[in-house]
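The complex appears here minus one protein chain, its other protein chains still in place.
Showing chain A:
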Amino acid sequence: MATRHDTAAPPAEGGAAPGRPPADPVSLEKERRRRDRLSRRWQRDIRWSPYAFVSPFFLLFVAFGLFPLIYTGWASLHQVELTAPTDMNWVGLRNYTRIFDDEFFWNAAKNTLTIGIISTVPQLLMAMGIAHLLNYKLRASTFFRVAMLAPYATSIAAASLVFVLLFGRDYGMINWALDMVGINPVDWQNDKWYSQIAVSTIIIWRWTGYNTLIYLAAMQAIPQDLYESAALDGANRWQQFIHVTLPALRPTILFTCVVSTIGASQVFGEPLLFDANQGTSGGAEHQFQTLGLYLYEQGWVAHHLGRASAIAWTMFLFLIVIGIVNYVISRRLRASS
């Protein structure tokens, strides 16, 4: 009898050579099913695991982002007080319609806009200039770059309190310095424009370094050859900046503009702490009350949750409009380049 492999008797269970695959159809079938199962599991894994990985953010977002957003929207349609948040009175859109003739709201909106402009424009221009300077080869450049971030790392409360002292009318250092050169003391807290400039100064001081680093990072990504060839063509430093650096930075500039605009529309801490009354009214005549402050005042000082929610949603709509405008501009820019 031939001793062919396939007809040979299978080795005894626990035999010396168990390495061979089992040949009987039952165990083959088992193996196939096992592989199928594994492959299905693998496929499920490929398909669903990413969702599991990103879910922590979205679960948190639903709990702490989406729910408050919806709840705020719901509350904005009611008359509801912080002292009894479950006691809601349906008033429809009244909280929104009253915003139209709420002079405090429009005053705050105007202040937000002017403070936003006074703080954002010089801030970005300065950041651009400083980044350009830091982009040169200099000694201890890392030190200067890190130092730029120091104001950003400072607590907003500490910074504002120091600025309040600096801008003090009677005993402030700035008025003292102005007095030295023969300029009359300025009432930084009570004059409309001076107070807004003072608040903007705090914002500029805090955020310039942050934007500088963003610009610097973008500048370092510009290929050196461009500058070399520009230099060969006889372009001086200034021309290089205008014709090489700026065009290459366009997306970065747009990014900083968007971020700064959003930041400016939510300015809150600086005017709150700058207020001589440490209240939420932004000065005795609301001269530097921003929308953020007004919202806080309605919600947490006056306890009108419904009104505050309506203001929050109106601000949200403003931001969406700003976002759309930004999107349109950036598309134009991309099309033109």
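As a convention for this text, a contact is a pair of C-beta atoms (placed from the backbone, for glycine too) under 8 Å apart; a residue touches a chain by one contact, two chains touch by 3 or more; residues count from 1.
Definition applied: contacts and distances are computed from a predicted model.
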| item | value |
| --- | --- |
| Which of "Cellobiose transport system substrate-binding protein", "CRISPR-associated protein Cas5", "Peptidoglycan D,D-transpeptidase MrdA" or "ABC transporter permease" matches, in UniProt, the chain that is not displayed | "Cellobiose transport system substrate-binding protein" |
| Which of A:113, A:301 or A:319 contacts the chain that the document leaves out | A:301 |
| Option touching the unshown chain, where A:72, A:211, A:281 or A:309 are the choices | A:281 |
| Omitted-chain contact residue, chosen from A:24, A:170 or A:225 | A:170 |
| Full-complex contact with the absent chain, from A:85, A:251 or A:323 | A:85 |
| Residues from chain A at the interface with the omitted partner, ascending | 79, 81-85, 102-104, 164-165, 168-171, 187, 190, 276-279, 281, 284-286, 297-298, 300-304, 306-307 |
